[in-house]
Structure formats: structure tokens, C-alpha cells
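Apart from one protein chain that is not included, each protein chain of the complex appears where it belongs.
On to chain A.
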Amino acid sequence: MSNTHTTAIGTEPFDKTYGIGYQVHHTDWSPFSRVNKLRQDFLDRSYDIDVERLRLVTESYQAHQTESKKMQCAYAFENVLLNTKLYIYDQDLIVGEIAAPAKAAPIYPEFSVNWIIDEILNSPFEEREHDKFFIRNDEERQEILDLCKWWQGKTVDDRLQASLDEDQLKGSEVGEKIFQTNLYHYAGVGHLAIDYKNLMKVGYVGLIKEAKKHLAALSKRDPEWAAKRDFYQAMIIMHEAARTYIKRYAKLAMATAKETTNQQRQTELEEMAANCYQIADGTPKTFWQALQLFNIATALIQVESNGHSISYGRMDQWLYPYYEADMKKATLTKDFALELLEVEYVKMNNPTKLKDQGSMAVRNGRGFGGESLTIGGVDRDGNDATNDLTMLMLEGSAHTRMMNPWVCVRMHENTPYELKMKVVECIRAGYGHPKLYNDAPAIKAMMRKGMTLAEARDYCVVGCVELSLPGKEYGWHDAAYVNTPKMMEMVLNGGRSFNTGKQLGPDTGSLDTYTSFDEVLASVDQQFEYWTDQMCSSLNIIDALHRELKPLPYVSAFFGDCMDSGKDLTEGGAKYNGIGPQASGTATCADSLATIKQLVFEDKYCSGSELLQAIKDNWEGHDVLYAMVNSSKVHHYGNDDDYADELFKYMFECYCRHITGRKNLRGGDFRPGVYSVNANVAMGMNTHASADGRKKGEAISDNMGPVHTDAGSHDICGPTALVNSLAKVDHSLATNGTLMNLRFPQDAVAGIQGRNNLLSFIDAYIAKGPMHVQFNIMSSETMRAAQKKPEDYKDMLVRVAGYSAYFVELGKPLQKDLIQRTELSF
């Protein structure tokens, strides 16, 4: 083992075992009873819809109808912060919510209202199958309807519907869903990490001072004088409102302290009040104050807009000086630092976002989602950046085990052994965090976006897997979900939809007409060009509408280049500007091409027309061909088989090529991502059968993963083969990120040997060069679920000495025996 030296330590041994596989119904993960209580209180709270933001914003817009958009935004924000009801929760140590009670979702009418009205009237939020929300009473229901009606015609959504042409509409979420731009069609953009380091250094007062300085220096000879003046004025109003908001909390904390009879709680509340006064009028002086400022500043970004994935940057780096100083002065213990972190972790779950049904389908979950917290990695000089907080932040994650934060560990060749071990212990605990990011390809990807090496090394992860430079990049990550198998449908079927038979795109040939495989590839290229044209032009329209209707002066202040240039984030004020739409179903396309190449053009096992007919018939009545396409006799991606892996590479590069370099309105360009998160399931529901042996309605392939159809998994050679396949593409071409899920049975990672094997596997993975990986460690519950629904668990291998078999192919009694054995092993 190399790298056995580091000074970074948490409160627990670096190799502490956090368990094997997620066990449900625990209430006491954390060593701190306060944290366990706050966590339980969170879980017990209901998901309400809160009317207050909608009410206060509408009131302000109605009072300021003739002002510029920036000023309207500023007054609305101010009205919310000065008047929203405040909450301090029992035992909490940090204050500040998103202008709604914890876990209640505010409404953001600036972006869209039609779906809210429609869902209230026709498919109530309370009656959803999942992601339910509750409006508190009929009066509020009526109030929401009335207020939303005032906004009709004024929102991003309304304007967009009128701006798209027919070709764009038919491909989009309102048409055949070849690409889905839902997220920023109906809501804010988010997907950024601010410059927390600078915020901590100068505080709100410093930012306001700077804005005032720039405002005073503006020249009337500048043709953009008025726009810049409004920008700075709006920014000043909003940041002053933030200070007022913090002081309102300070007063409330003092008032609550007076009422409490518990001496200890009284002291805590008084200190919380003092923390608030300090950060309202100055800069944080302690670790606790730094966390308090972080919480407020981040929450308010989500009051300004409901764009999600407001990420926390390299938190172990920017927070470290406060930890270090307190530790040196001996005013902080490691235990209390960890407790504060865990309190903040629980709090990070409070912001809740109401999403429309369509977005909900591609993006399950009621939290905002995507709040990534990046730790580890190299510093700007290329040296390992691990510190005590890196370790504590992982411990906090294992102690809280909640949706948020999405802890992401940056890995590189010199990541210390102790950190890797703690990472592995968290992964083995099976709660789904942390995800791992690979510095080498990620830094290469950042440099492809035009950044310097030092900047590239400072990347953080935003949202699921997107790379971003804190305080310098407005990447519009996660801009659209692209259903590439739908584009492949156009390739097979002369540009026509299988679902409707209608002509959708250009006729670039079909399986009836192709005479060589090269013609098929040329057709793929043409369809991808056509549909990415439609999508990217649509995204530029959406981008322009956000600029026009919803500037973001509050968050812009945290981007130094916006501050200096007088340009809002939406106007291209950030140093780096992107739009990142992501491809889903790459392996579905790759295995489709492998089928066509091998069976139609090489083996002549069937004609193109026969294959086309079988797909049109959803494989019904084509049992032999269906079995063949899904069998090990056809080349499939994920088996370390160059034949199929080359085709995966072709599809990956084809998508990246058609996205990369297109210009956007903010002076930046488009960046491809290759991932689907869980959207591949919803996309599959809406997609006809495909040439890889998928039937209508089945999920398309997930992220960078291989194909799994109802007839079987297409990857059958185990994880090392899969990773070798995955490593054959240059991940850095996907400058908006790639995503890989790997699933291991608990058995494979159990015990010291299992732990060491997983650690070695990760080392080899990082050395091979894929960009991202996250692990699923299977539990007995999963095996029981597999018994109930075996068709979904076909690839689940159980391995025993000298013997391996697919779980679902085994008899019921043996399955039971295996489940028992697994439970006995820990």
C-alpha cells in the first residue's frame, strides 16, 4: 500500500466499520442525541405547500409593475425577507430556512403557474402516487389559485410555449419527448456553487460595500449604464434585506431564550443570536458562525429562485480556516465541530421543491435535490488537500444517512490510504453516499472548457455529477434529458415515430433501405445533428427568457466576475458560461447498433426489414429473433468486448461531438453530459421497442451502464469487464459529466477482505480513468424484493466459493437459504 501517511483525522478511527448494507428503522445513527432528534423531527414532518412566498412576491410585483425586471426581483425578495414568518426549531443550533417552514415547499410563480392551477383542479398534489404534497386548507388552496391566475401570461413557461417553433415543440416535452427541457422550462436553473471562500472573507457588508463602489464608478457614457445601475441597486437592496433577515432571526433567538427555562438551551440561543449579529454586521469569526453564514446565504439563493442543485463547493477546503483557528485557540472541540456539521447536514434537507408531474417523472424526490458537497482531491498546486474536515464530513454523512448532502469525494493517485478507507467504510454501510469523482479526467474536462490548470484543479461537483468552478461558472448543468434511443428510432424508421407513425424528423433512411452499416452510422449522425439542433436552439430560447424575466442579482454577488462587470449571471456575467444537456440510453443505442451490424450486415441472420418488423411488432411473434438479440451470441457493451465497446464509444462521441462547441447567449458554449440519473425509467415508458431487444415501455439503459432488458442482462462478465468497457471512452469529452452505478452484493464487501477488495477495486477504477462511480451494496431486503419481482433483478450474481449463479435462476428454497446466510454473516 502506498500513501499510508496523512495527518488528517476525524473523531473516529479511520477504519471504523459503519455496518454492511443499509439497515432500515434506525433512529440512532448519530452519537449526538440532538442530531438524532432533529433527524427524527424532520422525518416526522409532512410535505406541505406554503403560500407565503407566492403571496409576498405577488404583492410586490403588483406594487412595482413599471420597474425594471431586476428591481422587481429585488423588491419581491426584500418583501419576502422582511415579512416571512421565522422558525427556530427545538434543539437546533443553526437558523435560516427558505422563507417557509422546514420541509414545506414555497411557490415560484415567476417561472410557471399553469401546471399548478391544472394540478390543483385536475390531479391534486395530495393524490399523487408518489411525491405527494399537501395544501394546508381550502382557503389557502383558493388563495394559491387566485394568485397564480394573476401570473398567467407573465411567466417563463407562458412565453416559452409561444416562442418555440413546430420542429422544436414536437421534439420537446410537450411533443414526443425526444429531449426534455422540463427543468428550466418550469423552474429556475440553479446548478451552481458560489464563492464561499470570498463570502466568508468579506461577509454581506463587504459585498454591499463593493457593489456600492461599482455603482458609484459607473459611467453614463456606458450604453449599459441603466442595466448595470439596476443590477447593483438590486443587489444592494437584496443583500441589505439578507442582513435584516439575519437580524430578525437574532431577535427571535433572544426572545426564545427569554422564554425558555432550560439553562443550557438559553445559552445556546443566546450564542445563536450573537452569531447572527456577527455575520449580519461583519464576517464570521468562528467555525459555528461560518456554518451559520453558509446556511443563510445558501438558503437565500433558494428564496431568490427554485433552481436546484445549489451546491456547497469544496466545503472541507473553504471551511477549514475557521476550524483550524478555533482548534488552535482551543475554543472548539472535534466533537462539537462534528455535532455542528451534523446539525447542518440535517438542516440541508429542509428545502423542498414542488415540481410539476412531468419533471417529477424524470426526477423523483421532493427535496430540491443535487446539493453536492465536495471533499478531498488536489489543491490548486496539485497536492493532496485532505484535512480533518474531510474526515469529519464523511463521519457526519454516516451518522445522518439522509438524502442530503450528496457527499462527493474527489479521488486521485495520492489520496491518502486513511481517507480511502473511510470512504470504503461509508460505501459499505450501504446508504448510497459518498459518490466518487476521479480528478484526472475531471481536471482534463475542466481544461476542455477553457480553464487554467489551477482553476481546473479547484473544480467541485454540482448536482449529480456535473463539474463546476465555484464562484466562476454558470454552467446551466442538467439543462435537458436527451432520449437518444428515440433518435435511434428515427434512424431505424425513416425519421418516423413508432408510437404514432408520424414523420417527425428528416428521412435519413430506414432498416428497409440501408445497404451497408456505414449508411446506418451516417444516418445516426444526421438524426443526432437534426435533433440536437432543435434542442440546443430551444435551450437558447429558454436561456433568453430567464435573462429577460428572472435575473438573479442576489446570487450574482457571489460571483466575482458578475460583481466586477455589472452583469447578472443570466446576462453572462460569470467567467465561464455553459449549457449542459445530457444523453440517456447510450448503451441502448450501442447494443442496437451491434445487433444491426452483426445480425443484418455481417452474419445476415435476418434482413433489415425483418428486424424492423420485429421492433414494430414489439417483438411479439418474433420469439427466435428476440431471444437471439438478447443472447450472449450477439456482441453487447459491458463485457470488455471491443466489437460492442467500439459502438458504445461511437455513440458517446457522436453525442459529445454534436453538443460541444455550440454557442450560447451568455458568451459560452454547450457542454455534453452522458448520464440519465433515474430518468431512463420514465423515458423508457414513453419509448417503443428498440433493436437491442428492449420491449416497449421498459427502461432504457441507465447513465454509462450496460443494457438490461426483461430477457436478461447484457453484461455477463462481472465488474472488472464492465469497468474495462467503461474505460474505453475518453470521459473528459463529456465536459458536463458522466455517471456510473455499480452494484455489489454485501457478501462481496463483507469483512476485512471484502473491505480491502473494494478498496483495491476503487484504486484500479480510478487508475483506469472513468470519471465517476457510485456503489450499491445489496441488502437482504433487496434479495427479498428480487424474489417478489425477479424480472427486475436478473443480473444479480450471488457468489460462493468456486460457484456462482444468478440469484433469480435459483430455486426458491436456495434463495431463502442464501438470504439467511447473508443475515448470519454480520
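Keep this in mind: contacts are C-beta pairs under 8 Å (C-beta built on N, C-alpha and C of every residue); 3 or more make two chains touch, one makes a residue touch a chain; residues count from 1.
What we mean here is this: contacts and distances are computed from a predicted model.
In the listed set "Pyruvate formate-lyase-activating enzyme", "Branched-chain amino acid ABC transporter ATP-binding protein", "Chromosome partitioning protein" or "Putative mRNA 3-end processing factor", the entry agreeing with the UniProt name of the missing subunit chain is "Pyruvate formate-lyase-activating enzyme". When the omitted chain is restored, the residue from A:Ser68, A:Thr283 or A:Asn724 that touches it is A:Asn724.
Contact with the chain that does not appear here is found for just one residue of A:Ser68, A:Asn499, A:Asn756 or A:Asn776, A:Asn756. Within the set A:Thr17, A:Gln62 or A:Ser609, the residue that contacts the chain not displayed is A:Thr17. Contact residues of chain A toward the unshown chain are 15-19, 623-625, 627-628, 631-633, 640, 717-721, 724, 748, 750-754, 756-757, 760-761, 763-764, 767-768, 799-805, 809-811, 813-814, 817, 820-821, 824-825.
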